[in-house]
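Before anything else, here's the structure in question.
What you see is the complex with one protein chain gone and the rest in place.
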């Protein structure tokens, strides 16, 4: 179990290898990587080209929120290991934003926990995105989809 | 879309980076990695230590089966890219067996397609595992769980 | 009492953090919002936005009717959009 909030990029392959090293009972590793897209779809149809994005967060509180979410995943599923890395600062299209790794003896737990972590992270960790677009800077608004995704785990 | 059946190990980080390079509309990448476990649980309670495993396959037919499964995933979900790498030959605990990568604009499609691919692959691609255990070599039998997992996608 | 602003609330108020000493009749987060909105035109503009924002008292997310008695730090922020 580990959480890192950092400006730097990450190497998913190295993180996966480190997570599984010396734990031979792990049978399944699931990873989610979120990337900066070059297009932001607002309201389902209005599209903005995104030239760059700046991620702001709440130092100290962010790490605690992520650790709480991770602990909740370990409470709900039998996991051998997990890792959350979330970047902040200015990022460009194609740049990696977030890595969520889960490892378990069998794949169901790893898949469910990984999806839970990214769903909850989006609505429960203090990050804010500002996008640079041809028509000016725009703060990203919360997605109703993300609220729905997060809510489906409420009764776990 | 690509399928590789190989004796060699793979670098998940490099494969993810290659998959997402030059496709800035990708917002989500999900990966599944299956590893050789040091313990095989049979019938839910009988446990064998696994010293090594040899994966046999059906050259030519395996690649076609994997490509068919991958095409089915692209038919069911909006994916920007995908990759399946499956190893054969002798592998030891902790070694990587299989990599499934899916990339999509939004995470739901990538998660669902990745899970579908590994579920179907387990029951529809001609691979066979023989485990070396302290009590001799044992061919792994099909898991009822895997059949159930595969069957839940039948009506997609 | 320290007040923190994040994202567009920080941009619009023009401050990331400020020390304030509201009068005794400012008892809830909503009271504080109303009181802060009178501090400057920028504060008024920030809180006057029809946009949704959240608040935390001593780093715990709360509703706007939560009491602020004894709080050391109140934070205001838009809905989270990480991941």
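By written order: A, B and C. Residues from 1 in each chain.
Just so we're on the same page, a residue touches a chain if its C-beta (ideal position, glycine included) is under 8 Å from a C-beta of that chain, and two chains touch if they have at least 3 such contacts.
Quick caveat: nothing in here was measured; it's all calculated off a predicted structure.
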Touched by the hidden chain, restricted to displayed chains:
B
For the full complex, which residue in B:37, B:107 or B:129 touches the chain that was left out?
B:129
Against the hidden chain, chain B presents residues 34, 55-58, 60-61, 64, 86, 97-98, 118, 121-130, 139-143, 146
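Criterion: only the chains that are shown with their structure count from here on.
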Averaged-CA centre spacing for the pair chain C and chain A, given as whole angstrom:
27
For chain B and chain C, let me know how many angstrom lie between their CA-based centres, rounded off.
50
Touching two or more other chains in chain A are residues 34, 118
Multi-partner residues of chain C (at least 2 other chains)
none
